[in-house]
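A single protein chain has been omitted; all remaining protein chains appear in their positions.
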Amino acid sequence: MGNCLYGVTECCDRPKNTNIRLSFPAVCFVWQTAMIILFGVFIRYDEESDTHWVEFKKEHNITSDADNDFYFRYPSFQDVHVMIFVGFGFLMTFLKRYSFSAVGFNFLIAAFGLQWALLMQGWFHSLDYTDGKIKIGVENLINADFCVAGCLIAYGALLGKVSPVQLLVLTLFGITLFAIEEYIILNLIHAKDAGGSMVIHTFGGYYGLSISWVLYRPNLEQSKRLQGSVYHSDVFAMIGTLFLWMFWPSFNSAITDHGDGQHRAAINTYLSLASTVLTTFAISSLFEKTGKVDMVHIQNSTLAGGVAVGTAAEFMLMPYGSLIVGFCCGVISTLGYIFLTPFMERKLKIQDTCGIHNLHAMPGVIGGIVGAITAAAASTEVYGKEGLINTFDFEGAFEGRSPTIQGGYQAAGLCVSLAFGIGGGILVGLILKLPIWGDVADEHCFDDEFYWEVRLWLLLTVCPLRFHRSVLMVIRGSDT
Amino acid sequence: MGNCLYGVTECCDRPKNTNIRLSFPAVCFVWQTAMIILFGVFIRYDEESDTHWVEFKKEHNITSDADNDFYFRYPSFQDVHVMIFVGFGFLMTFLKRYSFSAVGFNFLIAAFGLQWALLMQGWFHSLDYTDGKIKIGVENLINADFCVAGCLIAYGALLGKVSPVQLLVLTLFGITLFAIEEYIILNLIHAKDAGGSMVIHTFGGYYGLSISWVLYRPNLEQSKRLQGSVYHSDVFAMIGTLFLWMFWPSFNSAITDHGDGQHRAAINTYLSLASTVLTTFAISSLFEKTGKVDMVHIQNSTLAGGVAVGTAAEFMLMPYGSLIVGFCCGVISTLGYIFLTPFMERKLKIQDTCGIHNLHAMPGVIGGIVGAITAAAASTEVYGKEGLINTFDFEGAFEGRSPTIQGGYQAAGLCVSLAFGIGGGILVGLILKLPIWGDVADEHCFDDEFYWEVRLWLLLTVCPLRFHRSVLMVIRGSDT
Partner (left out) sequence: MGNCLYGVTECCDRPKNTNIRLSFPAVCFVWQTAMIILFGVFIRYDEESDTHWVEFKKEHNITSDADNDFYFRYPSFQDVHVMIFVGFGFLMTFLKRYSFSAVGFNFLIAAFGLQWALLMQGWFHSLDYTDGKIKIGVENLINADFCVAGCLIAYGALLGKVSPVQLLVLTLFGITLFAIEEYIILNLIHAKDAGGSMVIHTFGGYYGLSISWVLYRPNLEQSKRLQGSVYHSDVFAMIGTLFLWMFWPSFNSAITDHGDGQHRAAINTYLSLASTVLTTFAISSLFEKTGKVDMVHIQNSTLAGGVAVGTAAEFMLMPYGSLIVGFCCGVISTLGYIFLTPFMERKLKIQDTCGIHNLHAMPGVIGGIVGAITAAAASTEVYGKEGLINTFDFEGAFEGRSPTIQGGYQAAGLCVSLAFGIGGGILVGLILKLPIWGDVADEHCFDDEFYWEVRLWLLLTVCPLRFHRSVLMVIRGSDT
């Protein structure tokens, strides 16, 4: 079925070729082969995942295997991993006929992206200059997942409107840009951003929005019929929401300092998210006629608090500070869905399928600002002398930097992420505008049928006989 | 849609005002603001999540960050967190038209409840008398999630029959009562209850049942059409069941002693739950005509073994002891669904939507009794001298208490939780009976449409053309 109705050339106003039988496998094979070669040349195990660990332990007087970084980070890594694949993937299943693409292409680009991220981030952060190899351990895996998150956020803005080949191109460039801006922000500027409010969410959000702006589809209302949810697709999306929400404390604490750093980041994120939930429900209810709640808000805005506390989670933000951040973000994000998204689509020509501006971009910017303020306000009274140095890594080239100056650099980091997001997005958008990527026509957006074998799925097929009888009963009951 | 059919005043026998546009946002905003203020006054990081950890380590001769409580408890905390939000939330999605409320309001009250629980439990357990502040760490987060579980259990009895405002009120009082009974049981009586058979399940179960008794709806059969499941809603519910089942070992071991305590509690719970599954299937099959199994039993009764082993999981219950507890609970809980729930509804006027009496209340009482017996039977031969003292905390004011006496106090603890559950439930039920909370009429129970924007969700809307043809084909095929 389908082909007769939705043939490639028959019933489209402006015929588009969605045949990706050559380009898609070719890109997958060539890129994966390239990964194998680059990994062969560059990537090795670090001293904690190498069989020489037993000697390393002796040399460094490490008495217990429990001090292997694996045990400090692996549980958080797995939580982050779930957020990337189930969280992001299922959050986007809300569309009634685009769940396969949501969860499937999310899977694809994350699996490609994390390999490319290991290389890109490795060159910047984990290159061993003695032998020219990148040495990887569990922290690299987490960072690769983080890097991928930026591209998945961008996918959220473009959901339903791009082909898998475009998504792979978006990911290739996205990861590259990410690694560069991350290096500038974390290493050169020496801003702190453990949970990635700036590096991940601001960058990823504006990267996706800029691409969407370049790829503006003027006749998108022609596929309006598919742009909503059905009852059970909304429940599927809640799986994504909840796994993101629950594991966000792990996200923000995954690469912070061992000990108090991870502990504090988890607490702050836990509290901020809890606060967001209440204000999201409140605003959602306030703007409906009889106080009803909108699933779109609950699925998305409840997460804004986790984004906004990303930078400051490892600082002494204080429990009430986290609650305040969450409070504000629930309000702002939900209002964004109600007022800003329609405005952006109509006036700014930015079509944002999942509303990532409200969930990632805005809260990311807020997070950057909160981080800058919290950093500037840090003092030895609150942090302790050693605590201050540890938390902000005022060591080496950055010894003696004052918290106030750190605040300024935090703000500078935010600007860098914005610039990379917007600038990179426009560039990549122009590349993706080329008519070679197999994307669908405006009237065929949000439909799995162009990239997936979709079987006869109407309930009719389940048991035609019984269904038929029921339909007849209903019809006869009132029609005769 | 909907409003024309299910208008607020038009088609109800006894019109009820379900408009909560004022009360619901107001409660959310005011309570969240109160939380911020109270957190600002009272709550600070404890020494393991504060930047002073680096100094604390030196003072206490702690050589490795691995000894920060975070690493002993965080994986269990995340498992418990999943149980609270995905486990409880999805377990209740089984109703065909109430999945949004199940998972959504579960989310809301848990997010509010955990904040209030941090305060209430903090005042009783974590108050630092030197500066009057509550110092929180990962163990407090776990306990807050535990505290919330009590209220979510109560929601199970009331599912489909109360408004979100009522749920928030239920949670406010539920958390308060919980913190008090917990203080009495754990601190004053000094009963042990790591997995909360008494403190969480008995209390939560009877709290919900008592409220349901007070809020009895005589005409509930008018919404009978919505009181069942559909095929896929039952599959959604299994997500909840399985995450509860799998992570229950973490639940019962999350706050037990480091080392053997956590280890043993996890093993006991794992075994008890495995045993429950087999007897649940057996009883379910035995009471159906051709040996068929009922999804309701599998979704719920398979969990009873985890509840019943909650108190004794950290004791030397022995692996076979755990299996016996699980065996009995699978039988009792499934029989409860078959015989007791209908009886309670007809004779005792207690409408228990999810059957929490069979899943939480009864197994909780059994767990309390098992705990009392196991404690009374403890001996230095089995536990070792130090092991006995460690396991039962026979220290400080309780030094020298004998296991037999401990058994008596365990039984006393069970009575306290029963008293608080029933007494508190009746009181809160009376409050919730006031006609100001926006709950629905009897004939509109179990319907998301009154509190959620439900979009046109029939499959018809997906692709009317193709659907139409299929319907016609079916009709023509046999009708002409």
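A and B are the chain letters, set down in written order, and residue numbers restart from 1 in every chain.
Basically, a residue touches a chain if its C-beta (ideal position, glycine included) is under 8 Å from a C-beta of that chain, and two chains touch if they have at least 3 such contacts.
Since the model is a prediction, treat every value here as computed from it, not as a measurement.
Where the complex has a chain not shown, which of A:66, A:180 or A:412 is the residue touching it?
Of all options in A:66, A:180 or A:412, contact with the hidden chain holds for A:66.
Out of B:267, B:377, B:412 or B:431, which residue would touch the omitted chain in the full complex?
B:267
Thinking of the whole complex, not just what is shown, which of B:26, B:180, B:282 or B:377 touches the missing chain?
Once the missing chain is taken into account, the touching residue is B:282.
Which residue, B:27, B:43, B:66 or B:117, contacts the hidden chain when the whole complex is considered?
From the options B:27, B:43, B:66 or B:117, the contact with the absent chain belongs to B:66.
Touching the hidden chain in the complete assembly: which of B:132, B:218 or B:291 does that?
B:291
List the subunit A residues touching the unshown chain?
Output for subunit A: 8, 18-25, 28-29, 31-33, 35-37, 39-40, 43-45, 48-55, 57, 64-66, 68-71, 74-75, 78, 81-82, 85-86, 89-90, 93, 97, 99-100, 103-104, 107-108, 111-112, 114-115, 118, 136-138, 141, 164, 232-233, 236, 239, 438, 450-457, 459, 461-463, 465-467, 470-471, 474-475, 477-479.
By the contact definition given up top, give the residues of subunit B that touch the hidden chain.
So the residues of subunit B touching the unseen chain are 1, 5, 64, 66-67, 71-72, 75-76, 79, 96-97, 225-226, 228-232, 234-235, 238-239, 242-243, 245-247, 249-250, 258-260, 262-264, 266-267, 270-271, 273-275, 277-279, 281-283, 285-286, 288-295, 298, 302, 316, 318-320, 323-324, 327, 382-384, 386-388, 390-391, 458-460, 464, 467-468, 471-472, 475.
The rule we apply is simple: only the chains that are shown with their structure count from here on.
Quick check: how many Å separate the C-alpha centres of subunit A and subunit B?
31
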